[in-house]
Structure formats: structure tokens, C-alpha cells
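All protein chains of the complex are present and in place, except for one that has been dropped.
What follows is chain A.
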Amino acid sequence: MPKIAIVGAGPSGCYVAQALLKLDKTLEVDILDRLPVPYGLVRYGVAPDHQGTKAVSRQFARLFERQGVRFIGNVTLGETVTLDELRAAYDVVVLALGLSKDRELDLPGRDLAGITGAGAVTRHWNDHPDEAAQVPHLGNRVVIVGQGNVAMDVLRILAKQEPDFDGSDLHPRHTDHITGAGVAQIDILGRSPAHEAKFDPVMVKELAKLEHVRFALDGIELSQGHDDDPRVAAVTALPQDVPVASHEVTFRFGWKPERLSGEEGRVSAAYFSRGDEELGLSCDSVITAIGFDSHIPGLRDDLLAQAEDRETGVVDKGLYLAGWFCRGPRGTIPDNRLAAQDLATRIVADLATGQATGQTTGQATGQGGEKPGRAALVATHPDLTDYDGWLRIDAAELAACTDGRVRAKVADLETLLALACAPAPGPATPETDE
């Protein structure tokens, strides 16, 4: 029975597992992640006040609860385990590691304090252990550079007030911090005119519901003749005539970022240009939401360079790339689902022709040579965590949750690991079913 390791328990990894098992129930699938918790950006990217979207994780829980997929946490590819080790242990390896590094604004002044990437900010608000200690600096006046959906998430969280977070899992420590910073003025800028902006119109419509926010538009005239465009319609419908407002939000279109300046090492103004016009905005902080880096020197670039089919994610028979790690940091959860189905079809086809197995160096496989699968991992790594460990974390988070919230996430890696390893004194290991 072919053994498959999927590295990365985000939506792509989970959808690949789901699609593989739809094609062939007998496959033995393990999903590995560097964290003791699964679901990647569903847990750590999707906004805390979009619980409906996060609910897709119920499908992924099925994999572990009913379909025999094993979750193996606390294993980092490139640190705890090498790609060669994995390929020796499994017939098929799928890398679905995501791409989480914010693309930097390559401008004079970019090293000033008070400039944070939207990926880091949203990971912090979502209680990602990597970012738990990195409390973003905010202040009264925040400039957001970028107008995609992630920028809209950041804007919405900054502009909301406490009761608006009912039903979310944004920890009260974050709302306290945001309120404490006194965020009152937010400028959100993009290079494109409104009719070419990157956000989905529903993201803007959602903002219109915030009754304490007064909106203003700059550069909407660049969209003359595009009144029918849903994005233009959405921004022009934002309430501008709000007598009593605690927050001012200005959408500015057509502005190219030029430079950042600061005082005592901390950002205090951001400058933009539009044709001959220049705009200087004084601010206390800048959040850049201009996407994620697609080039990480090393593994990903090397694998893509030798890939047989970059689009589908075939490096060679037996090694595949999926999700953002394959196609770059673009695309939604539904996009990853469709791509995962194509990839799974390809993997199963490769397995059927016997091509996907026995490619690894040194391992005597040949006919009937069974690969050890997770047994090889468990033997060498005593501190792996399992799905039951995640369930203990989940239960603890649900139990700790306070009024108006649906969960109180644990942000600290040590506590997560302690919970994941709880019942057995000492390290927990995933059981093998042999």
C-alpha cells in the first residue's frame, strides 16, 4: 500500500489528502506540520471575525477522525527532518508549506520602526506562536499600503469596536491593545484606481456596516465611466456623512508609495505620488499589505527549477508541490481545492503506472519493497505530536473562551506543545497501527 507524506497541514495539504482518498481509499496518508496544530492559514490567516470561512476546517477534521489520515505535528522539514529522509520513508512526498514571508516595501525608510507586514500582523492577531511576542506598533494614525483582501481584513479589525467582535476568536488582549492604541485615523492606499483595485467588493460592503466609522474617498474620479464596476459601487456606497464617528477611514486610489520618513528611528510619515502630485501622510505606523515573497532561496526555487510540470506541481515522480508553495502566494481556499484535485489525480495516475515509487537514492525498494512510512519518523523523533494532541489543545482553547468569543487561542508554542503531549508524562508519539 503506497505511503504518502504531505508536509504542511494548511488547506492545500488537507485538500490533497481529501482528494487522494476520494480516488483511492486504501492510500496511507500522513500530514506533517511544524506546529502541533493543523490547518495553516485557516487558523492563522483567515480573519478571526470570519468564523464561517474558518469552518472549512470541519472537512479537514474528518480526514483525521474518520478517514484514517494521521496528523504528525512538531516536525519541521529542513530542521527536524530532511527531504531525503522523507523520500526514503515514503513512496510519495507532497510539499504544501505555504509562503508566509511578507513582501517588503522596497523604499527608502523601510527599516524604520513602526512598519509591519500584514502577514505578521494577522498572524499576531490569530495567535500564531511565531508572532506571539511581536506586538505591532499602531498609534492613532495608521497607514495601510495595499488594497487587497488581506489589507481589508487589517482595516476591518483596526476599525471595529469591541461589540463587533462578538462571535469571533480575536483574543481580548488584541482588542485591548488596539483600543489602547487609540487608532482613530486609517488611510488605505493602492496604486490602482478603484475599478482595478484588488479587493473583493463584499469585503468593502462589510465595512459599510460599521456605524462608528466615517469614510472618505480620494481619487475616485480616476474611475469615471466605471460606475457599474462593483468595486466602485462598493466604495462609493461607504457612509461618508456620519455626524459622530470614532474612526475616519480614507480610501486613496492611484497612489504609488515613494518613501517613508521618521523621527528617532520610528516612522512618522509616508509619501506617495500620483503623476505629478505628491502626498505626505503623517502617521504613527505603517502596515504593508502588498503580498508575500514568492522567492525563498533554497528549497522552493531549486525544486521549481527542476520541476517537470510547475503548474500542477510535479517535481518528479514521487515528489510534488501543492498550494501557495507551488503556485506562489496567490489564490483563495477554493482555488487550492481545485488545484489539489488535479494534483491528486496526477499522483494516483503516477502510482498506477508504478512510476511514483522507488525513486529515492540508496533505498532498496524494487518490487514489493515496502517503505517504512511514519515508523521511520517515530523511531528517530521522539517528540512528534499527533491529532489527539491537537484535540487537547482545541478543548483547552474552547474551555478558556470568554464572553463574546468562540475560542481563546493559545499563542505560546511551549504551552501548545505541553498540551499536545499532556497525557503521557514525557513526549507523546503518534502510535503506529502495526
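Please note the rule applied: a residue touches a chain if its C-beta (ideal position, glycine included) is under 8 Å from a C-beta of that chain, and two chains touch if they have at least 3 such contacts; residues count from 1.
Please note the rule applied: contacts and distances are computed from a predicted model.
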Per UniProt, the name of the complex member that is left out, chosen from "Nitric oxide synthase", "Arginine ABC transporter ATP-binding protein", "L(+)-tartrate dehydratase subunit alpha" or "Succinate dehydrogenase/fumarate reductase iron-sulfur subunit": "Nitric oxide synthase"
Residue among A:Gly78, A:Pro108, A:Gly167 or A:Gly182 touching the omitted chain: A:Gly167
Hidden partner chain, touching residue among A:Gly52, A:Pro163, A:Pro243 or A:Gly275: A:Gly52
Which residue of A:Glu85, A:Asp130, A:Glu206 or A:Glu258 touches the chain not shown here: A:Glu206
Which residue of A:Gly78, A:Gly280, A:Pro334 or A:Gly369 touches the chain not shown here: A:Pro334
Positions on chain A contacted by the hidden chain, ascending: 15, 18, 50-53, 55-56, 58-59, 62, 167, 200-202, 205-206, 230, 333-334, 337
